[in-house]
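For this depiction, one protein chain was excluded, whereas all remaining protein chains were kept in their positions.
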Amino acid sequence: MAPISYHLILSGILFTIGVMGVLLRRNTIIIFMAIELMLNAVNLSFVALARHLGSMDGQLIVLFVMAVAAAEAAVGLAIILMVFRNKETINADELKLMRW
Amino acid sequence: MIKLPPVNWLSLLPAIIPAFTGILVLCWDLGMKNEERHRLAWLGILGLAITAVVSFCLLGRNEPAFNGSYTLDSYAMFFNLIFCLAGILTFLMSIQYLHTSDIHAGEYYALILFAIVGMVVMAAATDLVNIFLGLETMSIAVYVLAGIWRQRLQSNEAALKYFLLGAFASGFLLYGIALLYGATGSIQLGKIAMHVNEHGASTILLIGVAMLIVGFGFKVAAAPFHVWTPDVYEGAPTTITAFMAVGVKAAAFAAFARVFLHTLGGIHGQWEGILWVLAVLTMTVGNITALVQNNVKRMLAYSSIAHAGYLLVAMVAGKELGGAALMYYLVAYGLMNLGAFGVIIAVGRRGEPNEEFADFAGLGFRYPLLALAMTVFMLSLTGIPPLVGFVGKFYIFSAAVKAGYLWLAVIGVLNSVISAYYYIRVIVSMYMHEGDKVPEKLSARPALAVAILIAAVGTIWLGVFPSASMALSRLSFLALG
Amino acid sequence: MDLLTFFMLAVPLVLFAAVVILHPSPVYSAMSLVVVMSFLALYFFFLDAHMLGWFQIIVYAGSIMVLFLFVIMLLNLQNDPQEHQQPSLRTASRIGGAVLIAELVFLFSRSSSSEKAAAELPEGFGTVVALSEKLFTDFLIPFEITSILLLIAAVGAVVLAKR
Amino acid sequence: MEHAHATAQALSLSLSVSYLRYIPLFPLLGVLFNIFLGHRLGRKAVNIVSPGMVFLSFLVSLHAFWNLPEGGRLVDTMWLWISSGTLHVDFALQVDQLSAMMILVVTGVGFLIHVYSTGYMAHDHDVARYFAYLNLFTASMLLLVLGENLLLLFVGWEGVGLCSYLLIGFWYTDDEKASAGKKAFIVNRVGDAGFLLGLFLLFWTLGESNVWTLSFSTIQQHIAAVPAEVATVICLLLFVGAAGKSAQIPLYVWLPDAMAGPTPVSALIHAATMVTAGIYMIARLNFLYALSPTALSVVATVGAATAFFAATIGLVQTDIKKVLAYSTVSQLGYMFLALGVGAYTAGVFHLMTHAFFKALLFLGAGSVIHGMSDEQDITKMGGLKSKMPVTFWTFFIACLAIAGVPGLSGFFSKDLILEEAYASPLGSPMLWLVGTIGAGMTAFYMFRLLFVTFFGENRASHEVQHHIHESPASMTVPLAILAVLSIVGGYFPLLHFLSPLFGEHHEPHVAPLIKYLPTVVGLGGIALAYVMYVLNPAIADNMARGLSAFHKLLFNKYYIDEIYDAVIVRPIVGMSNWLWKVWDAIVIDGTVNGAAHTMEANGSLLRLWQNGNVQNYALSFLIGAMAILGYYLW
Partner (left out) sequence: MVSAVIFLPLLAAVLLLFMAKEEEELARRFALGVALVTFVISLGLLVNFDSSKADFQFVERVPWIADFGIHYYVGVDGISLFLVLLTTFLVPIVLLASWDVHSRVKEYLFFFLMLETGMLGALVALDLFLFYVFWEVMLIPMYFLIGVWGGARRIYAAIKFLLYTMVGSLLMLVAILYLAYLHNAQYGAVTFDLLQLYNLKIPEQTQLWLFAAFALSFAIKVPLFPFHTWLPDAHVEAPTGGSVILAGVLLKMGTYGFLRFALPLFPDAAHAAVPTIMALSVIGIIYGALVAMVQPDLKKLVAYSSVSHLGFVMLGMFAFNMQGIAGSVYQMLNHGISTGALFLLVGVVYERRHTRLISDYGGLWKQMPVYASVFLVTMLSSIGLPGLNGFVGEFLIMLGAFKANVWAGAFAVSGVVLGAVYMLWMYQRVIFGELKHEENKKLTDLSPREIAIFTPLLALMLLMGLYPQPFLTRMEKSIEATLARVERKTAVVQVEPVEPPPVQVVAER
């Protein structure tokens, strides 16, 4: 049986890839996808821990996380759409209206 | 067959009322003509008022409900009072604000009410999942609210930035929750506390705590994670900025304090060093950057970061006095900031927002009352006695000194001197510069006047006679157990 | 879940995750994200979280990713060239990512010392019955809050995105 | 004469009375009258009231003088002035032999000068203010002399300093006169600083043996409590004060400039009364000075040196008042010489006689200036003998007196001093010799002044000559009275009168040569002056050309003023400028503003981090997370 730390390391790696995605890509949607990836990484660790601890709580949390992710996706994409409609671009580094 | 668990309706009441009012507002909004939109606001205020009364009555009782995942204790009720205060004042300010900006009144008020539901849940949750869900409810509502003034580009950009970073941070928070769950085997704060007190901190737990600090750090606008605050506060509509600055920060601190001071109190030694550094960094960054701002709203954003720093000092001061100081300071901070934002709205004219220092020029002697209110807020934010800001700072610094963090108190005190400079700059421009910008007569906007009046009276009254409210905050923190 | 299956699933997961963030065309990223999610679903099955696996496929891969694809099509985005204005940002994030991975790996591997054997599972672990039974007893409050959450999301999305 | 000092003399009778307070009170009333009613009631009332008040206090002084108990004193304690902790000072006045003599001189000569002033200031419109100051001066001088304790003496001491400042700068419109007044006050203040330090040291040394007092009688009783070397320091410090007030060597520079004030002022203040304050103080504290022979010898040497030094400058001065000023400095030097050798009675005796003839000389000079329509340069005068007979004769008598011609008052007091200087154990032949030469020079420059102004033909411009007239009665009558006093003054039985204070006076028996040489030298001086200035004036001019370098040095007063200015005044002003501009503005303010600017600079730096790019924010997020995780790594 694969030790729990392997699962945690895998979820850590996925989580970091997500974080790198947020930082590297200019396109807001890709950033958003990277965030989804991070959430999935966390779901993975939840399930692994649930399995390890033998309690169902972990799995239920994943359920709720999915719900939250869905809600976020809806609102996030609506915002991205609104921004696109006003500024014709959704590249993160061009959205610098407010600074200093 | 699944038997329903015993439902403790009382503990849910403060959450149900605003939700119900929100839904009512949404429905009533359908059949309403444009100009009576302000009635929706009064409905919202009514709902919040009822919630406040209910919370006040429930103040004394301490009953864990839903076998440990939710609770009805005076700690939560105290925070409910803050949320209702913030909500009511935001509503009062919004009535006028919505005239000058084409925001859909119905959804606007409903979303604020739903955000308050999220906050109430966050404050009362004794279970990591509930905290997370309360936080997400509140955040999503506020992401939308930040972007609700669709015509203004700043508002769109603010919403986008807030959303992206919010989601990013809740990713960390969730990861922290997962690790905590993994380390202690349960997500209920009570069980985690027992586990931590017995077994101390394992590595996974520590990483989890670190991730939690990052997650909460973002929400509370602590130093390295504060970068979103100025842009979002400046971009969002002013009423929402006020709501965010007070309500969202209070809710975040409610959960932050419950998790760290109560549950992870056992391993105070481990995370107190980090918070110490965060507190110093937040105060200093907030104050120093605020020095060079020339937009009052953005300056207030940095000042709210600085005040988050002071609140972190209370967190570091820990159990005996820190928690009570934190709660009292949140009340004080709420009053002052809501008032200050109210005045900024009052100064703004039709449509184009003017929050530069120059717009305040010469206000002192043309609109004495408005200027007097702003002076009271600025002096209170600096921490000049006999106003509530001073009593709050006094409470926090005495907690820090009592807990032995002398240097933290000294740094805090020096920071408030730096803060004095940029707060006084507002007074300077009001009283000592000549100017011709003529804001609308205050009397033409009763609701806004009432909001500013409530905030000002609160700032002065709690400053001069603070003993009652201080005792209340101390008792309600003790209720945390 | 023995070691072999673990590696069988871990490697593609990491690969496709890398593709999501590296591939210039958003459509390819989206599709690779769908693949990542299905592998995850598979992963859940092996971890005795059968119901969750299905949920993963239906909710995540099904609805959310479709929404993404729909929005990508709506905005008909072109390939996003890799270059960044600030090379400094790029290098800094790479270093950051590397450091984060190193830290996590180091910390987790160190914690493996306090290894406890995986607890044996109660019967019906991971099935719908156990899941729903717990959902409506212990997790009633989160359930209710999620309902409000989704309501807000709907209202918000409409407010922001309508013409 | 052994300076028998009544060490263990039990203090005899102290009679408590309550009328002493009126002596200083009358002039004070005069002051109030002049300030508030003076202008309204006009010149006539002022001329009557002011001298009248001084005359009233003269009468009260006489009354006090008459029933002064034999060897005792009258005390009039008015109220408790300062009492804090162990310090206990009453506002009390006392009259003993020494004070009785002094108040008589002050009120007497003062009254005469007041009368003289009514004439002298006849055409000055600001008379009320003038007499207000003069009355205030008389009141402070009386307070100084009557003070029962050292602190009250100090009050009078600074009071007279103030009045001299006001009176010297009376014609304030002329900047040069105003700064002369300022110079006088500041130099006095330097002296007073020394006086204060001496007073503190005395108070605390007495305090060591639990004697908390400043009043003279109590100090005298417990004088044993003061150890010798501390007494020396106290006496020297007090002597600094005396030197400041009575214009001795280091601090005499203000007196010649003080001539800027009206002449009666110079007569009263810078001849008769104020400058004698130093001598009075040392005489008053004789029991203290007796303790330290070193201090006394310092007093003596400084006195002698000043006498000689001032006399040399006096030889060549051309301004009539400057000559008299330097002569005053020189005569004061003699008095200090007398005190220094322990002959207190001789010193005080000379003080009295000097008051009479020097006041006369100044008033005479005043009437000359008055007649010559404010011309003060003697080279432009001459031949006034015939035109101003009364002034001439009174002036002549005064010159005889000061030269020490036998029979007049000067002879008795000055020769007594010289004999004491020679005979007394503290004195030395060297002091006697310097004194004698000084006496010769005094005689010479006095008679030079007399001959140049009154003999020969008048060198003034025509219309000035036309105006020369004898002064009115109000000026000449006081001259006459003073002339009589200068003659008779020598015969007052003063030595016996002061015996209770300074011990029985014994004639110093000394070889006839020593006894009579000064008089011979004096007469020689007169003859020389006569030859040089009356017989053929040419000698004086070619003498001056002959040793012109020496003449120039003397004429410019050894450039003392310039030296003081360069050594003291300019550096202080320079330093304060430096302190203000560099230290205050740059160093302290610099750091304060600097701190503010660094804050601002950091602010603008931190601000740049906020560059609006979401990913930049996410990066700072990542950095924060890594830092926290790193914290847990170790």
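As written, the chains take the letters A, B, C and D, and residue 1 is the first residue of each chain.
Rule of thumb we're sticking to: a contact is a pair of C-beta atoms (placed from the backbone, for glycine too) under 8 Å apart; a residue touches a chain by one contact, two chains touch by 3 or more.
Everything numeric in this text was worked out from a predicted model, so none of it was measured.
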| item | value |
| --- | --- |
| Displayed chains contacting the withheld chain | B, D |
| Touch criterion as defined above, residue of D:15, D:48 or D:228 at the omitted chain | D:15 |
| Residue touching the undisplayed chain, where the options are D:59, D:80 or D:535 | D:80 |
| Given D:21, D:43, D:88 or D:380, the one touching the chain that is not displayed | D:88 |
| Among D:59, D:488, D:547 or D:575, residue touching the chain not depicted | D:575 |
| Contact footprint on chain B, counting only the chain that is left out | 364-365, 379, 384-386, 390, 394, 397-398, 401-402, 406, 409-410, 413-414, 416-417, 420-421, 424, 428, 431-432, 466-467, 470-471, 474 |
| Absent chain, residues of chain D that touch it | 11, 13-16, 35, 75, 77, 79-88, 90-92, 151, 154-155, 157-159, 162, 165, 169, 172-173, 175, 178-179, 182, 185-186, 189-190, 192-193, 196-197, 200-201, 203-204, 210-213, 215, 217-218, 221, 572-573, 575-577, 579-580, 584, 588-589, 592, 596 |
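In this text, only the chains that are shown with their structure count from here on.
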| item | value |
| --- | --- |
| Interface with more contacting C-beta pairs, comparing A-C to B-D | A-C |
| Gap in Å, rounded to a whole number, between the CA centres of chain D and chain B | 79 |
| Centre-of-Cα separation between chain D and chain C, whole angstrom | 104 |
| Where chain B and chain C are represented by their mean Cα positions, the distance between them in whole Å | 31 |
| Touching two or more other chains - residues of chain D | 607, 610, 612-616, 618-619, 622-623, 625, 629, 632 |
| Sites on chain A at which at least two other chains make contact | 4, 8, 15, 18-19, 22-23, 26, 31-32, 52-53, 57, 60, 64, 68, 71-72, 75, 79-80, 82, 92-93, 95, 97-99 |
| Chain contact topology (line, ring, star, complete or other) | complete |
| Chain D-touching residues of chain B, taken from the complex the two chains share | 160-161, 164-165, 168-169, 172, 203, 206-207, 210-211, 213-214, 217-218, 223-225, 227-228, 230-231, 270, 273-274, 285, 288-292, 418, 421 |
| Of chain D, residues touching chain B in the complex | 596, 599-600, 602-604, 606-607, 609-610, 612, 614, 616-618, 620-621, 623-625, 627-629, 631-632 |
| Footprint of chain D on chain C - complex, ascending | 86, 89, 92-93, 96-97, 99-100, 103-104, 106-107 |
